[in-house]
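Sharing a structure here in structure tokens format.
Selected chains from the complex are presented in situ; the others are not included.
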Amino acid sequence: MYENIELIPGNSLITETPEQGRALAVKLARLIIKSTQPDASVREKLRGVYANDAAMLIAIGQTVAIEFATIAAANEYWKK
Amino acid sequence: MYENIELIPGNSLITETPEQGRALAVKLARLIIKSTQPDASVREKLRGVYANDAAMLIAIGQTVAIEFATIAAANEYWKK
Amino acid sequence: MYENIELIPGNSLITETPEQGRALAVKLARLIIKSTQPDASVREKLRGVYANDAAMLIAIGQTVAIEFATIAAANEYWKK
Amino acid sequence: MYENIELIPGNSLITETPEQGRALAVKLARLIIKSTQPDASVREKLRGVYANDAAMLIAIGQTVAIEFATIAAANEYWKK
């Protein structure tokens, strides 16, 4: 099923700003969940679970942090 | 909903000092939680949960540590 | 059993695009699970578990994020 | 509340020795917990929990390891 879902919007890690890079990190994390659970109704139900669970919200934060590390490095931290 | 919440204050990873970089790491981590759970009253309730749970406090520490690694690298560890 | 299962398709970390790199990250993560649990029927049963568990979906996202970091670095973030 | 608690003692990641860098990693990890749970009596109670819980001790070790990675890189591994 992974083949049918776009995993990286725009097929690039390069963004103009840190804010856009951060938004991309969030999207990358969500697209992995989407590719693993393609059923939108199930994902919607699970969203109700993790959005109200402190431990899961923290775990989502860890995932985004790891994705962002890669994107930030790809963009040389937007310093140039 | 992610689109409506600022994910990186100031839209930059660069800070003047390590202390400011650390504070930014904390903010980045919190803003991901905010974007995932935009309801302030729910977040306030969850704060009461994780602030009193040893395992969750440790997990928050891991998240901040990962965010800080990126920020510290972006600032070349404030050595210059 | 690890010896009998291919762990890296094509025996290379280099891909043409970020999208392909991301797909490779997903495959690497899945092949470790396959090598640890070679019984396809058990894996299929477990898929029904993790695809419906918010915490596990998040954990899968973390794993893919870590694999992707390596692949992205190997490809110099597809900037060249 | 984060604003009122010092997050990086001495406002620097640079230390003279690896041992001092390791001690700094421990402090950084603890200060995040302190800033998230500023009530010393609650933290003291939670200490009794995690200091006697194998899984939490391991998780603390992971947090310190991540903090230390950043500090070690900042100090170029104390090779100079």
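Every chain is named by a letter (A, B, C and D) in the order it is written, and numbering of its residues begins at 1.
Criterion: contacts are C-beta pairs under 8 Å (C-beta built on N, C-alpha and C of every residue); 3 or more make two chains touch, one makes a residue touch a chain.
As the structure is a computational prediction, the values presented were derived from the model and not from experiment.
For this complex of identical protein chains, the structure file gives a whole-complex count of 6 copies, while the figure shows 4.
Everything that follows uses one rule, which is that only the chains that are shown with their structure count from here on.
Annotation: 16 Å between the Cα-based centres of subunit A and subunit C. Subunit D has its Cα centroid 31 Å from the Cα centroid of subunit C. Look at where the CA atoms of subunit A average out and do the same for subunit D: the two points lie 27 Å apart.
For subunit C, no residue reaches two or more other chains under the stated contact definition.
Residues 17-19, 22-23, 26, 50-55, 57-62, 64-66, 68-69, 72-73, 77-79 of subunit C are the ones that touch subunit A when the two sit in their complex. Those residues of subunit A lying in contact with subunit C across their complex are 2-3, 6-8, 11-14, 28-29, 32-33, 35-37, 42, 46-47, 49-50, 53, 55-56, 59-60, 62-63, 66-67, 69-70, 73-74.
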